[in-house]
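Have a look at the structure that comes next, please.
A single protein chain has been omitted from the complex, and every remaining protein chain is retained in its original position.
As written, the chain order gives the labels A and B, with residue 1 at the start of each chain.
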Amino acid sequence: MDALEAKYAAAKRYSETAMGLVFLLCGVLAVAFVLLISAYLILSGLPAIREVGLLDFLFGPVWAPTHKTEPQFGILPFILTSVYGTAGAVAVGVPVGFLTAMFLSKLAPRRLAAVVRTAVDLLSGIPSVVYGLVGMTVLVPAVRRVFRLPSGATLLAAILVLSVMILPSIISVSETALNAVPREYEEASLALGATETETWFRVSAPAASSGIAAAVVLGIGRAIGEAMAIMMVAGNVANMPGLFKSVRFLTTAIASEMSYAGVGSLQRSALYSIALVLFLFIMLINVILNLWFKNKREG
Amino acid sequence: MEQLSLHRRMYDRGLRLLLRLAAALVCALLAGLIGVIFLQGLPNLTWAMLTSEPSVIRNITGILPNILNTVALVAGTLLIALPLGVGAAIYLTEYAASHRLAAVIEFAAETLTGIPSILYGLVGMLFFCQKLGWGSSIRAGILTLVIMILPTIVRTTQESLKTVPQSYREAALGLGSGKWRMIRTLVLPASVDGIVTGCILAVGRIVGESAALLYTAGSAAVLARSLGELLTTSGGSLTVALYMYSMERGKIEVGFAIASILMVLTLLIDLSAKLVGRKLRRN
Partner (left out) sequence: MDILSTRGLDLWYGDNQALKHIDMDIPERQVTALIGPSGCGKSTFLKTLNRMNDLVPAVRVEGLVTYRERDIYAPGTDVTWLRRQVGMVFQKPNPFPMSIYDNIAYGPRIHGVRSKARLDDIVERSLKGAAIWDEVKDRLKKSALSLSGGQQQRLCIARALAVEPDVLLMDEATSALDPISTSKIEDLITELKEHYTIIIVTHNMQQATRISDTCAFFLLGELIEFGQTTQMFSMPRDKRTEDYITGRFG
């Protein structure tokens, strides 16, 4: 009997230790994946940058990797397009998103708020290729007609598509922030004779500003990382950005070069370098976001 | 009795109107998207298209292989990512004795969530397709997606594990139960709804993903004769097929037909996540 019990206890100890190790392994694997991705992007991104030269690569205004005699590898057009496109999407998406969040948090009756929230959830679930398809068939022709352009596949079309795509995250993060504003602030304002709208915009919104800022940063991250939808509406030409020009983003440069560049060519390695630049952008945004949340938690 | 000044009254009315307009715009955008997609998609969606393999020679348009590829990608990814993600979450909330390691893992998970899917696609292509020599294949797609959705699963699992009251754990451990036994019999059952919600969200992301798949799983639309063949050959998901039909082959109507399938899936996924969430709150 004792022997059996001892055996059972040993088996139990054994399985306990084993499961602990299994879970540890899972955790370590998760870290390993991040390391794998970072290492791959950095290692494969560096050679082309070294060959082209960092400054020529980052600030070169011409991308002509297939030119017979003098191929050029400047990604400034992509960087600027990503920056302008993101800024444009934020400029359009944030006001609409913020106002909708305010509507949901303060003005809407409960039922209506539930309906609008469902709409927001659905918008966030729609695949990006579907946004791209509708953008390509509805928005692009509309832009062409309205502005009398030879082609509607422009930075403007991309900005509009991106601004719709970042709306859901801006709305839900801002709404959470607005809902978290202590009731006492709003009461104090009303007791001073402020109207409800004055209270929402002059007290609640400033009190929720760090959360709203986080929503904006999140939106920036989304917009800068989107590839397929804007691939379908931006025309995908390596121009310097202009609102009515066909353009290529950092993400779409990666996606479009991936299918054409021959393995081992400088063009191929330059594509990895573009990915590295995008990765660094995203990491920067991540760091900003993390610092923000940490500050908020402490402050 | 004194009245609110005209200026303030206008400000108040104007802002209320603006808030309503913004919300109406958001709803109108969704309604417009759904309308456009279903109006142009549903008429083109035929039973034959859903159940046949495409052939250029015989001029058949079919998306059956793409449907099967999507199912394979969802199933394969969840099969690997679910145990791995739940395991990592359990380690983080129940075991991690060293807070530094836990912080590193959490930071890693957070960082992974922010990385755009096109970068997952690129690294997946570099590592699985080229380095391991698998070429464009469903298995390369699956592993790429595993890395991509792992953080989502870890995070949602962790959140639901944290809602299990500490007193349960203390009671179980106080009775002499081992940690694993306590997790298996108490903690996991109490948080299963949250894990299911996480899975549904993950399914939504996989079904909607395209950038990470285009160059890892590829874009072929051929019916595989065996599971092995399915996993090792190139296969385009529905999203990738949508992209190929509308961008490369100029068959917009097929694109819309696929888009309407994707919209229905999106609606179903959102609905089921809501139902599970509601059940979660009720308990």
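Convention: a contact is a pair of C-beta atoms (placed from the backbone, for glycine too) under 8 Å apart; a residue touches a chain by one contact, two chains touch by 3 or more.
Worth saying up front: this structure is predicted, and the values here are computed from it rather than measured.
Asks: Quick one: which of A:Arg13, A:Arg145 or A:Arg202 touches the chain that's been left out?
Replies: A:Arg202
Asks: Consider the whole complex, including the chain that is not shown, and state which of B:Ser5, B:Asn59, B:Ser98 or B:Ser167 touches that chain.
Replies: Missing-chain contact among the listed residues: B:Ser5.
Asks: Would you indicate which residue among A:Ala114, A:Ala188 or A:Met240 is in contact with the undisplayed chain?
Replies: A:Ala188
Asks: Counting contacts across the full complex, list the positions on chain A that touch the omitted chain.
Replies: Residue positions of chain A that touch the missing chain: 182, 184-185, 187-195, 198, 202-203, 206-207.
Asks: Which parts of chain B face the unshown chain closely enough to count as touching?
Replies: 1-5, 7-8
Keep in mind that, in the parts below, only the chains that are shown with their structure count from here on.
Asks: Touching chain A in the complex: which residues of chain B?
Replies: Those in contact with chain A are residues 4, 8, 11-12, 15-16, 18-23, 25-27, 29-30, 33, 36-37, 40, 83-88, 90-92, 94-96, 101-102, 104-105, 107-112, 114-123, 125-127, 130, 147, 150-151, 154, 178-181, 183, 204, 207-211, 214-215, 239-240, 242-243, 246-247, 252, 255-256, 259, 262-263, 266-267, 269-270, 274.
Asks: Using the touch definition up top, name the residues of chain A that touch chain B in the complex.
Replies: 12-13, 15-16, 19-20, 22-31, 33-37, 40-41, 44, 95-97, 99-100, 102-104, 106-108, 115-116, 118-123, 125-134, 136-138, 164, 167, 171, 195-198, 200-201, 221, 224-228, 231-232, 251, 254-255, 258-259, 263, 271-272, 275, 278-279, 282-283, 285-286, 289-290
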